[in-house]
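Take a look at this one; I'll ask things after.
The block that comes next holds chain A.
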Amino acid sequence: MDRYQFLVALAGLIFTLGLLGVVIRRNLLVVMMCLEIMLNAVVLSFVTTAVRTQSIPGVAMTFFIYVAASCEVALAMAIMVILVRRRHSLDVGTFQDLKG
Partner candidate 1 sequence: MATDLIYGLLPEHLLLALILVLMLVEIFHGDRKLGGVLFTLAAAAGCAVLAVQLSNGYTVNLVPTEITIDRFALIARLVILGCGLILGICSLATSSSCKFWMLLASSLLGALTIMDSAGFISLFIGIEMLSLPAFAMMVSGDGTSSASEGAFKYLVLSSVATALILFGLSLVYGVTGSLSISVFMATVNAGGAQSIAATVIILSGFFLKAAVFPFHAWAPDAYSSVRIHITAFLASVIKAAVVLALVRIFSTIALSAEVVSVIIVLSVASIFYGNTTAIKQGAFKKLLAYSSIAHAGYMMFALIDSTGGRTEALLYYASVYALTTIIACACFSLIVPGDRDDLGQLDGAFATHPVASVLLALCVLSMAGIPPLPGFLAKFLIFKSVIASGHITPAVIAFVGSYIGVIFYLGIVYRLFSTASVPAEAGEAAGSGLVWSGVFLGSVVFILFMLVPGVFHSLLLTV
Partner candidate 2 sequence: MLNPTTVLALFVLPLAFALILPVMTERGSVLPRIVTMVGMLGVLALSVTIFVGYDGSTDPQLLAVNVPWIASLGVNFHLGVDGMNIYLMLLTSLLFPVVLACTWKTAHADKKLYLGLLLIMETSLLGTFLSQNLMLFFVFWEAVLIPMFILILTFGGENRRKAAMTFFMYTMVGSILLLAAVILLGVESLHQTGSWNFEFSTLYHLHLSTTVQMFVFVAVVLACLIKCPVFPFHSWLPLAYYEAPAAGTALMAGAMSKMGAFGLLKLAIPLCPQVSVAFAPTIILLAVISILYGAVLALRQQDFKKLIAYSSLSHMGYIVLGIFCLQQSSIHGSLFQILSHGVAVAGLFLMLDLLEQRLGASYKQLNALSIYAPRLAVTLMLFILASVALPLTSGFTSEFLILFGGFQHGLQLFNTGNGLLVLVCVILACSGMVLGAGYMLRFARAILYGKANEEIGMKDMNLRETIAFVPLLAIVVIIGIWPYPVMIKAQNAVEQLTALAAGTQQVQALPQTTTTLPIGGADGH
């Protein structure tokens, strides 16, 4: 279990933590944060492999991931503003009127 495999395993662990966070935490903002955690875990895994194999694509990928993540967060914030303005609450459970 050399350093690189440890780091990839760590990335996997962080990834699952992020996923569980999305499922468990009730607060909207925290849910968004957990999504970002998942993306960071992926970046970690990319970087470790890039260093191990000394290849460029992994590094390039990190930049693209962050670009995409930032756009997504921007959009998410906009939608959250609309949501909260209507329901005045950050609890995820209140937004359940689409069902069946």
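We adopt the following convention: a contact is a pair of C-beta atoms (placed from the backbone, for glycine too) under 8 Å apart; a residue touches a chain by one contact, two chains touch by 3 or more; residues count from 1.
A word on the picks: all candidates are chains of the complex that A comes from, given by their letters.
Keep in mind it's a predicted model, so treat the numbers as computed, not measured.
S.K.: Using the definition of touch given at the top, pick which of 1 or 2 touches chain A in this complex.
M.R.: Touching partner of chain A: 1.
S.K.: Taking the touch rule as given, give the residues of chain A at its contact with candidate 1 in the complex, in rising order.
M.R.: 8, 11-12, 15, 18-19, 22, 31, 35, 38-39, 41-42, 45-46, 48-50, 52-53, 55, 57-58, 60-61, 64-65, 68, 71-72, 75-76, 78-80, 82-83, 86, 95, 97-100
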